[in-house]
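Quick one: the structure is below, and I'll ask about it shortly.
Removed: one protein chain of the complex. Kept in place: all other protein chains.
Our next item is chain A:
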Amino acid sequence: MFSQRAATLLVPLAVEATLQAQQQRGMATLKAISIRLKSVKNIQKITQSMKMVSAAKYSRAERDLKAARPYGLGAQQFFEKTEIQSDDKAEQKKLFIAMTSDRGLCGAVHTGVARFIRNEMNKDSSNTKIICVGDKSRSILSRLYGKDILFVANEVGRLPPTFIDASRIAHEVMKSGYDFTEGSIVYNRFKSVVSYQCTTLPIFSSNTVEKSDKLAVYDSLDADVIQSYLEYSLASLIFYTMKESACSEQSSRMTAMDNASKNAGEMIEKLTLTFNRTRQAVITRELIEIISGAAALD
């Protein structure tokens, strides 16, 4: 220790070299350990508070979802009961709507959606367009399929989704002028706090619906009514999937942050142990130096 202090005064460069050598050997200095310990503790504080925040947001999202589920299922009923299928003969034009948000740090929620679309695009990316809701899906998908993205909806995920957001997106879908034959919304269906599933929900254009066989049993329909009906249904379905995604995202963030806090706790434990051990080693060495110095004087 004495020699080291002397060296600090004389040749700073040499100290740096020894410091490095020490760290390489796995014997970090006390200072370095305490800095790391402090930063890990700060990170744990952050992840813990993020968990608390998302837990509060999650309980609200789940409440909202409970109210929105019958609404979403009701919106799907007509399409299920008429058994609408896209025309196989006509040219296929596909559309994917990726339901994600702007916020990360929530496990594999966004990557799951993006991966699903990427796999579909790998199979056949001709005549397929993507609409990204939320920045996360855009940043993942734009690298490979940037030219196929029709538009991106930003500012998703900060606040709980509302019907106005959904109708705005539906309006943009209509306005984009892309006449798809087969569309699907890719979203995370919320199952429970610990599980969600990446699911697709089919959406249909008015052409496809008008060609459906079962539509004949429906009374007094004209193109205008069908058009308005479908526009409204699209908004409802987007609204419902946004609610599902938001709930899955919050629950997943809660789990992710809980795990992060746990991992940080483990790291803190290990670092504290190393810190104490190193401190003890330093004290022991100083004692040895003092005693052997005193013994040499005799």
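The rule is short, and it goes like this: contacts are C-beta pairs under 8 Å (C-beta built on N, C-alpha and C of every residue); 3 or more make two chains touch, one makes a residue touch a chain; residues count from 1.
The rule we apply is simple: contacts and distances are computed from a predicted model.
Assuming one chain is omitted from the figure, identify its UniProt name from "RH04491p", "ATP synthase F(1) complex subunit delta, mitochondrial", "Porcupine O-acyltransferase" or "Exocyst complex component".
"ATP synthase F(1) complex subunit delta, mitochondrial"
Out of A:150, A:174, A:193 or A:226, which residue would touch the omitted chain in the full complex?
In the complete complex, the chain left out is touched by residue A:226.
Among the options A:68, A:117 or A:130, which residue touches the chain absent from this view?
From the options A:68, A:117 or A:130, the contact with the absent chain belongs to A:68.
What chain A residues would touch the chain not displayed?
67-71, 73-75, 77-78, 81, 162-163, 167, 217-221, 225-226, 228-229, 232-233, 236, 239
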